[in-house]
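The chains shown are only part of the set, and none of them has been moved.
Going in written order, the chains are labelled A and B, and every chain counts its residues from 1.
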Amino acid sequence: MYIVMGTPGAGKSTVIKEFKARHPDAQVFNFGTVMFEIAQKEYGIANRDEMRKMRRDKFRELQSRAANELMKMGKGIIIDTHASINTADGFYPGMPNYVLSKLTIDSFIYVHASVETVLSRRLRDTTRRRDIESLQELRFHESVNLAMVCSYASYVNAPIKFIINEDGKLEEAIKQFEECVRI
Amino acid sequence: MYIVMGTPGAGKSTVIKEFKARHPDAQVFNFGTVMFEIAQKEYGIANRDEMRKMRRDKFRELQSRAANELMKMGKGIIIDTHASINTADGFYPGMPNYVLSKLTIDSFIYVHASVETVLSRRLRDTTRRRDIESLQELRFHESVNLAMVCSYASYVNAPIKFIINEDGKLEEAIKQFEECVRI
């Protein structure tokens, strides 16, 4: 199982999407989507913003149930998720220890781009509704993400592969992704 | 239980003090003070500097006993503490895993100010005796604190709320604190 995380706005989804286009047999799951499907079905949640504002214990329960679902999917799957989740209560660890302890992880793949690249992309991106983060928040988010993924890696003893996805470097990023994932 | 930490000099104590003034029913405990009270009573320690220089195993014991005391204080309490403690032996984790494992934590609240703000405050503060840290030490301390709090959050699966307390922003900081704490 490959856990893909990234600096917000670094192009994680683009890299995964393009990888999937080239490797149609790859099994990709979005952790948030798996959570959301459970949330809709069993907690009457209508949208993702609402899910982020859920009570803490329910949110934890959801994470746990999503992990259980993913455990059933077999080896070599790719999980698209977040190192940390920015909610009204603060930054939640995306993969807290009790979730990690349920999973067998080959490696963490962390897609990164510089803050400058991320901000310039966000200014151009009018198609996707995102909570707007200030530069300071973005730097916090990035530092938190990095520290979180190191904590996860120590806990499960898996490596962290950093993939740099600056503008115009998508092809290289995908090549590195392909080297890392053995599906 | 809310664990309040911060960048050294970011104004954590001021934020907590002002919050307490507006919410007299709030129960605030200082982790170091709880430790120090036990240290005075049972280890013959005379002052906090001496406590910081205690033998490692005794220091650990103290942390553990302080955690036990705090567990008896009920829900919704606010703990004023440190992400890391700068001792002669180096930076100790303020909330190591075995301490965390004894506590039920709603969230970590991390009060932050930029290094520039912190340094300018320290130059003005002549009332309080502090070990003087160089700029480089301060940056280390800040990085260590951030990584530590992320490690704590992963371990207990609680969120980290960052509250920015730059000069002239105390009112906003307290407002954010109030939104975060449900007492």
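The working rule: contacts are C-beta pairs under 8 Å (C-beta built on N, C-alpha and C of every residue); 3 or more make two chains touch, one makes a residue touch a chain.
Here the structure is a predicted model, which means the values were calculated and not measured.
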Whole-complex copies, counting every chain including the 2 in place: 3
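Here is the rule we go by: only the chains that are shown with their structure count from here on.
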Whole-Å gap separating chain A and chain B, where each centre is the average of the chain's CA atoms: 30
Residue numbers on chain A that touch chain B, as the complex places them: 56, 60, 63, 84, 87-93, 95-99, 136, 140, 143-144, 147-148, 150-152, 155
Interface residues, chain B side, partner chain A - complex: 106-109, 112, 146-147, 150-151, 153-162, 164, 179-180
